[in-house]
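Left out: one protein chain. Kept in place: all the others.
Let's turn to chain A:
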Amino acid sequence: MRWACILLPQLALDAVLRDRDDPEAPLALIAGTPQRRVLKTMNPAARALGLQPGQSLTAAQAMTRDFVMAEYDPAQIEYWHRFLAAWAYRFSSHVSLDYPRALLIEVESSFNLFGPWELFERRLRDELTALGFRHRIVLAPNPAAARALATIHDGLAVTHREALDKVLGQMPIQHCGLSREIATAFSRMGLRRLQQVLALPRDTIAKRFPKEVLRHLDALVGESAVVLDCYAPPDEFDVRIELNFDVESHQALLFPLRRLTSDLAAFLAGRDSGVQRFTLFLEHREGPDSQIPVGLLSAERDAAMLFELARGRLENVQIPGPTQALRLLARDLPAFVPAYRELFNERPQQSLPWEQLRERLRARLGDGAVHGVHAFADHRPECGWQINAAKAATGLADLPPRPGWLLSKPVPLQEPALRIVAGPERIESGWWDGGDVRRDYYLVQTHRGQLAWAYCPVGEAGPLLLHGWFA
């Protein structure tokens, strides 16, 4: 077997830099608590300014301010690591993510497809460079050695045991894949290169170090095998139905659509998840595919509902030309939380369940026309509720009476014979966002008996402004 190690020495940085117009500009990634922000890593331009990993942000800024900051995000690193594994999966079915910031690929069995190692390696490098990832590649007879050698070598290809022994022997002990404590212990004994350690009688090592040390040394030289987990590509739903004839009407697309949505529902059920978003592709004879994104407010997997939704969206689309195939791609597959149902649910036959009604309205009227409303803790009435508020409401108990219908813009209250029922209730709040209000609110009753909520600014005697109606 031949193992290639692709080491990604600045994965976090590359992940940020590939999105920047000017990757040569000084950039540093920042991590740490808000009290102590620390520079995690930086590009060469930033290093040239004197910035160093581990430096506190305060110290760095004391030195220079001519650099851009970005958050060091472990989730992003994980994401790109997997992204590259998916990329590498095309070259070998044996890809491993077991080593951080590195991909281990069994390549010997792929030589038939991708040519001898020189060509293969060049192709890997070209593609990685095009993707925007710095890399080091080393080929070795076993994964442990490949990983270790990649730390200080690039472009090295070792295929024979003798050559491996020689190049491994020269490795500094702290770069051999041993834990930091073990490597430190060896170097404190004056043993700085792997060959010094390999030359020790095995029993002296066994006596002084945990079992894993000998095991790892054996793995490096190929005396024992390393078992790596194989990477498996992600789960997603991507099914295409080729139509037997060119279809131009919506109606004719509904049948295949129903199949796709029910397949999707079955698939979701099988993996116990729901779908929050999926895309329909209409493949045309000419021109690009039509894409119809379908989004839901929450994860669902009911076949009828998915169909209903997709149909609603499909029917709103102008189909540019004859369609040859229909494809459904669903990547966003979050866990599904079933809705709570009464045991004896006496629902009138005609009515739709609320979720279905909601989604149908959304599909018919457009996303902008239907939204959720959340109460929001703010004394200013106009800020007291928010559309599609992402966060749950906070501390709304014990609210004073507020009108159910608040006008989006207050208007002068031109009602004769008003009676003041209560007030003034003074509201002075909101200075922090520049929207400070200072108003005296009154609960007033019109001569027709309607209850209105109206105010005048504090200190002004002007006419009342109507702000809402009580039901």
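Everything below uses one rule, namely that a contact is a pair of C-beta atoms (placed from the backbone, for glycine too) under 8 Å apart; a residue touches a chain by one contact, two chains touch by 3 or more; residues count from 1.
Definition applied: contacts and distances are computed from a predicted model.
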Legend entry - Candidate names "Error-prone DNA polymerase", "5-methyltetrahydrofolate--homocysteine methyltransferase", "ABC transporter permease" or "5'-nucleotidase, C-terminal domain"; UniProt protein name, chain not shown: "Error-prone DNA polymerase"
Legend entry - Hidden-chain contact residue, picked from the options A:Glu118, A:Asp203, A:Asp229 or A:Glu286: A:Asp203
Inset, instruction - For the chain that's not shown, point to the residue among A:Pro172, A:Pro334, A:Pro401 or A:Pro463 touching it. - result: A:Pro401
Inset, instruction - Spell out the interface residues on chain A facing the chain that's missing from view. - result: 30, 34-35, 37, 49-50, 52, 57-59, 61-65, 69, 185, 188-191, 200-201, 203-204, 207-209, 376-379, 394-396, 398-401, 422-429, 431-434, 438, 440, 443
